[in-house]
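Note that this complex is displayed minus one protein chain, with the remaining chains in position.
Naming follows writing order (A, B and C), and every chain is counted from residue 1.
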Amino acid sequence: MLLHQYKTVRQLSEEICLPLETEDYVVQPIIDVSPPKWHLGHSTWFFETFVLKPYLPNYQEFNPQYNFVFNSYYETLGARVIRTDRGNLSRPTVSQVYQYRKHVDEAMHELLQQNLADETIEILILGLNHEQQHQELLWYDIKYILGHNPLFPAYADEHIENRIFTIVQQADWHYFPEGLYKIGYQEDGFCFDNELAPHQVYLQPFSLATDLVSNQEYLNFMETGGYQDFRFWHQEGWDWVCKNQIKAPLYWHNINNQWQTYTLSGLKNIHLHRPVMHISYYEAAAYAAWRGCRLATEFEWEAASAKLNWGQLWEWTESAYLPYPGFSKAPGAIGEYNGKFMVNQKVLKGASVATAAGHQRKSYRNFFHPHLRWHYNGIRLAK
Amino acid sequence: MLLHQYKTVRQLSEEICLPLETEDYVVQPIIDVSPPKWHLGHSTWFFETFVLKPYLPNYQEFNPQYNFVFNSYYETLGARVIRTDRGNLSRPTVSQVYQYRKHVDEAMHELLQQNLADETIEILILGLNHEQQHQELLWYDIKYILGHNPLFPAYADEHIENRIFTIVQQADWHYFPEGLYKIGYQEDGFCFDNELAPHQVYLQPFSLATDLVSNQEYLNFMETGGYQDFRFWHQEGWDWVCKNQIKAPLYWHNINNQWQTYTLSGLKNIHLHRPVMHISYYEAAAYAAWRGCRLATEFEWEAASAKLNWGQLWEWTESAYLPYPGFSKAPGAIGEYNGKFMVNQKVLKGASVATAAGHQRKSYRNFFHPHLRWHYNGIRLAK
Amino acid sequence: MLLHQYKTVRQLSEEICLPLETEDYVVQPIIDVSPPKWHLGHSTWFFETFVLKPYLPNYQEFNPQYNFVFNSYYETLGARVIRTDRGNLSRPTVSQVYQYRKHVDEAMHELLQQNLADETIEILILGLNHEQQHQELLWYDIKYILGHNPLFPAYADEHIENRIFTIVQQADWHYFPEGLYKIGYQEDGFCFDNELAPHQVYLQPFSLATDLVSNQEYLNFMETGGYQDFRFWHQEGWDWVCKNQIKAPLYWHNINNQWQTYTLSGLKNIHLHRPVMHISYYEAAAYAAWRGCRLATEFEWEAASAKLNWGQLWEWTESAYLPYPGFSKAPGAIGEYNGKFMVNQKVLKGASVATAAGHQRKSYRNFFHPHLRWHYNGIRLAK
Partner (left out) sequence: MLLHQYKTVRQLSEEICLPLETEDYVVQPIIDVSPPKWHLGHSTWFFETFVLKPYLPNYQEFNPQYNFVFNSYYETLGARVIRTDRGNLSRPTVSQVYQYRKHVDEAMHELLQQNLADETIEILILGLNHEQQHQELLWYDIKYILGHNPLFPAYADEHIENRIFTIVQQADWHYFPEGLYKIGYQEDGFCFDNELAPHQVYLQPFSLATDLVSNQEYLNFMETGGYQDFRFWHQEGWDWVCKNQIKAPLYWHNINNQWQTYTLSGLKNIHLHRPVMHISYYEAAAYAAWRGCRLATEFEWEAASAKLNWGQLWEWTESAYLPYPGFSKAPGAIGEYNGKFMVNQKVLKGASVATAAGHQRKSYRNFFHPHLRWHYNGIRLAK
């Protein structure tokens, strides 16, 4: 069963890349985007480094230099390619990366036919969840690479964005009373260390919108001067707007007085009844301020989640990404997984159409810096 | 009584600057530091703009161009001198700024002899608290300006740093049980909008150190390689250490193998039994990690404050600076006071020797970006 | 004959790229390097824009958007991809670029079977010389891309660097008397506008070294502290050394106390009797100063060229790249070819192993900014 799960996850990464040209695997237009071949290599390196080398006797490393190339933030394991350099590396080639995947997969198949210690299974499960996180990033990064090419090439006709539904009605409000709520992962399966430990949080009464904000609603904000009025913005948000001359969500282009947006099917007119997406935390917060509302905290969101319709777009929260009470880093390189990012980032809740099914849980804590927009995200109002 | 209070506060700003040379009032060595003459002018501009112009009939504005020069972040009120430019302005001269103060003070004396509406009193009280905040910044900035001059001039022999006590014993722990605690300002006097509204917070059991970390303890961290081991650091903290080649707290200089530090009395040997100060959040968190501990949240700190010996150095907390439940910005320019900074900053609790007596309350929320070090701050461990 | 010439030049560009992987065509590790596929597309765009569109009736443009992608500095012709963005473009693909070349080549073959006006021939000849210049850049850029990959892949076994000879003897001096010398292109064939018009220059007596500086000689400079002593350097050169921590020529790596250098065959030990190469003007000038010598002016070099052994490495001169007396820009886009670069660059004389045979003439004026090193260059001393 683990073998099946392993194969399914590993195969999906390659399927996501199927429509790509070799050249699309290589580039890194901004620091936050990684070249697709790097994702394919890095997730493979994880299994080689943390599973095969320690647990498969006689495992033959594919290429010792790959440790340098495909290591990411695991500083415990030696020098790594600095992030801004990833897009300058033409080698290893895409074909070599696929060979690397094949080499590691074959060894993993061998390993997975043996009886495995709990410790091995645990790290293997982490590796699969890790690869699923990189699958989501693959979607973001592929869209960015194609959507910032002056030729605006389509990814394909069939893709995840087709799953995003239409909002038919004006959002209403769900009310939640004050009281103690239980927060954090409380089940038996896998979760990331940042979702632990479950603990009580006291919440004041609050209300969350039943639906995400639509493109039509966001256009109203734009057209009434939302991007020109500093009163709605955090100081840093306003500086970001001015410095980067932000006037619309990412991927929006005003062509002959018609707002169009790059989608995985190419440039399309804005669909007014779909949820607005690809906005920064600053924009989400400014929009909420303009509406006289606010964003939810991650605790409110989690407490309310059973009542919400979620899972299409990550929802920016007001919460900073901080350790839960009693959080502690695992020892060694694995300990670098989450804790080291717990400053200056914002929590997003709720999953997107790019998120693996298994990650669609209410306790999942996604996090990004407040100025980033290339992930699938949207706005839910709170008050 | 208001008049007396006004005079006392206004006078203190000028007393702090008494030992300065004219030239010391002018420079801005880094973006976070403002020239002392700017503080003197800006706090005066506050009274002129928000009190005299609206409430004193026939008030004669001192100089309309000063609105441009001494406005800070109040974007509602028109173009302002961008922060990095403050140190390039030789005019208005220091003497003109003192004349400006005199002009406004005389008008304020006139106003304060009248019966004032509650609204007027409210904004006046805010102006006094605002000036007291700038008095604290004056201390920080004067120390930075003199302490980064290659001649290391002393400020004076008598000064606030003399009030910092010696730690005689190893810190012990105070234990606090889990439960609901009331957080926020609950009294009748003045407080800032960010301390409201009072609300309940549920805390897990926690312990706080009885004393701050000493220079001796911090030296141990330095000497066992704390600045060279990324495992103790946040990713952004580690990048900050590497990029800026940080090896010790701000103001520390290793001269002939002896650690010295710039104090307001000039360069002195490190006093091992005094609390370590002038460190960034990143350093505070790394030190705590090295000790196997953590920093307190602002809620833990406030709940525990009655048991703590505090008020000498601001204490970095793990908490991000975020709105309390129900927080809302005041309308107009005054509304820009606090809310717009509520992203990417860390809360500090507890006051310092540079803090006005009236600001030494447990609900006060100070905040700085995590890399800043020039304010009076220290480390209290939690677990 | 023109057709033959056209085919030969066009074919060579593709032959240079033959050993490349698709991925190697795409990346742009620094702003000065262009992706190989861009060179292939840009030189093709030149023929399409300046020859086919104006002179071949019914010519069908391959793709109008390519004008945007493959335009370089010809601002007359509309928006262009800013240089730093070239390495972010995965599309058009390498295969599409080769199709573009094929499409243009077929149309050019058609055109070249007709009787052509002088004007058409002139621009066509310019296009061929232009492509030859990009062939030289292809060599530089391919070396940079492979030589800055952590895997240090070899380009091939057979390549232009094999033509660089060994210096067997200590350099001697050629003496030239003062007097009037004729400078500039004085023959009948093609030359670039910057080589015109021929004119007289009065030179003081001077001497040039018979040979280029060897790696052994340059190592002496390094080992006696040449990179640590500001007295040998221009102020800007010294700032460049300090800021970039320059300690050796480009591509040199000190591995286990042995200097190695990346060559097109991979990493190799330094060959002490080969000429030093890949140094900046700053380094060339500092080396000369250390030897108590100087670099030649471009006029001295040209006057002396018949006596020199040259053609393997471009030789930095002391001369700034400036217009010759009577220089005037051609009208229209072609006029942007050379004149607009005539500030803040240094002239190099003499050609390299990467230079087309037809460009190996004494009047040729190559030019680069003084800090650049990735072209094939070396040092000849003057006094």
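Convention: contacts are C-beta pairs under 8 Å (C-beta built on N, C-alpha and C of every residue); 3 or more make two chains touch, one makes a residue touch a chain.
None of the values given here were measured: they were computed from a predicted structure.
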Give me the visible chains that the unshown chain touches, in label order. B, C
Which listed residue, C:K53, C:K102, C:R163 or C:H199, touches the chain dropped from view? C:H199
Touching residues of chain C against the unshown chain: what are they? 73, 75-76, 180, 199-204, 206, 230-231, 233-238, 281-282, 285, 294, 318-320, 322-323, 325-326, 335-336, 340-344, 346, 370
For chain B, residues touching the missing partner are 21-29, 65, 68-69, 81, 85, 87-94, 145-146, 148-151, 153
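Throughout what follows, only the chains that are shown with their structure count from here on.
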Between chain A and chain C, the fewest touch steps amount to 1
In terms of CA centres, which chain lies closest to the overall middle? A
Please report how far chain B has to rotate so that its Cα atoms sit on those of chain C, a copy of the same sequence, as a value between 0 and 180° in steps of 5. 180
Approximately how many whole Å separate the CA-defined centres of chain A and chain C? 44
As a quick test, compute the distance in whole Å between the mean CA positions of chain B and chain C. 57
Where in chain B do residues touch two or more other chains at once? none
